[in-house]
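First, the structure itself, so that you have it in front of you.
The complex appears here minus one protein chain, its other protein chains still in place.
Up next is chain A:
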Amino acid sequence: MSAPAPPSTEPAKPDEAKLSPAELKKRAKAEKQARRAAIKGDQPGGESSTSGGNGESGAQAANAIGGPPQKKPQQQKAGQQKQGRQGNQDARGAQGDRGASQQQALPLRRRGSQSGLATADSKKDNKQVELFSHLYTQPRRHTVEGTSKDVHPAVLALGFQFSSYEICGSSARCVAMLLAFKEAIQSYTTPTGTSLPRHLTSHFLSPQIEFLKSCRSISESMGNAIRYLKKIIVEIDPNMPEQEAKAYLCEEMDRFIRERITITDQAIAASACLQIKNGSTVLTYAKSSIVEKTILQAHANGTKFRVIIVDSRPLFEGKHLASSLMSAGLQVEYLPYSGIPHAIKSASLVLLGAHSMLSNGRLQSRVGTASLAMQAQKADIPVIVCCESVKFSGKVALDNIVLNEVAPPEELIPLAPATGPMTADDKAGEDDEERSKVKTLSEWRDIPNLQILNLMYDITPAEYIRMVICEYGSVPPSSVPVVHRLANEGM
């Protein structure tokens, strides 16, 4: 939809935090212009004083004038706040016919996290599920366009691998990030007049991290690794020769990877594979590298068991796991997500990987894990989480809303609607219904009253988890904060 002119000059970046200073300035200017235009166009005279700062009073003032513009801000506001499906169209209509008057409503939004949203984007805005609005960052970056000149080529390449899921999984991303940083730090030279510990973090590392964030939100393990890296940088003696300092940093990063991920993975796999008994059936969901290692290890130990992999759209990570296990000679059963009840019936153990373990013992993992864990718990099948302590987090979450990542909704849309039976049994019935109603979902942005939410993670309650295996041994989920303190805060 083509909304009228001035706001369209603004960049389509919903998240303020992710903008560069130059962009911020540009946007502030545009906003100011728009506001001025609104005041002039709509309410000449007295009202101008109120409309600027406080959104609430501005709106009230607008209502108070009476006449044609009176109703619309209200409408707009309702659409904003409820973001209900019916509000969707109203707001659209309102924006369509209103020219400058709409700008007057702009300050209203300053309060929300989407504060900077341009009106041109409000249609897109309506395509965002309001409850999760805090999770929508700018669209994932797939091109080098507009990146900071400071970003190292290795980090650039890595970023695109992140955004295309070529490197996927919390630990893999963490390792890849540290390796790229190593390369980047090698090419770093301290400018004259400053020292490495003072300059490196803020002026060199930050743009790299910001860039990676713009490709995909960073994971808990990456956060912990970055925290560690920053800490050792600060602790470097400013008098240390630069080459030496860089060599030291690279060595430390290697040590981090070795101690916190590589060796840890081996230790976890070694202790987790003892839980796989002869004749048991292991159920797992999607793909976790540590679960894969555990299963392969148990197989190498000569344990006779069967594996059931439950997988789901849109990433179909389980396929990779299935093929790797099958090539190792294991007996694998691969089921769609709708096959969980069947899988539960024959399973004797559920092994799960983690994106992060939260301090209240809850597990953050690929969306769909919680449901599987719940059903396993109901059937009294032990649910075991394998997780390196680097993924343990001091955060706490009660629901899936606060901590999560929204992936591009397009990923949920089947690529070719008419590929026949393959897509039909691939995924849930709801898509089939959708497809029969509307010819194709690829133009979902033009379909009124349709929002698509593609969440990456969900939270599994601690009650569903029987055991967490980390490098400190097997602990109940209630001990996650203890291990986190031990592993991540003292490092």
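One rule holds for everything that comes next: a contact is a pair of C-beta atoms (placed from the backbone, for glycine too) under 8 Å apart; a residue touches a chain by one contact, two chains touch by 3 or more; residues count from 1.
Throughout what follows, contacts and distances are computed from a predicted model.
> What name does the UniProt record list for the absent chain among "Actin-like protein ARP6", "UBC core domain-containing protein", "Translation initiation factor eIF2B subunit alpha" or "Proteasome subunit beta"?
Options "Actin-like protein ARP6", "UBC core domain-containing protein", "Translation initiation factor eIF2B subunit alpha" or "Proteasome subunit beta" narrow down to "Translation initiation factor eIF2B subunit alpha" for the missing chain.
> Of the listed residues A:T190, A:Q275, A:N404 or A:T460, which contacts the missing chain in the full complex?
Residue touching the chain left out of view: A:Q275.
> Using the document's contact rule, name the residues of chain A that touch the chain not shown here.
Residues 275, 277-279, 382, 384, 466-467, 472-476, 478-479, 482-483, 486 of chain A touch the chain that is not shown.
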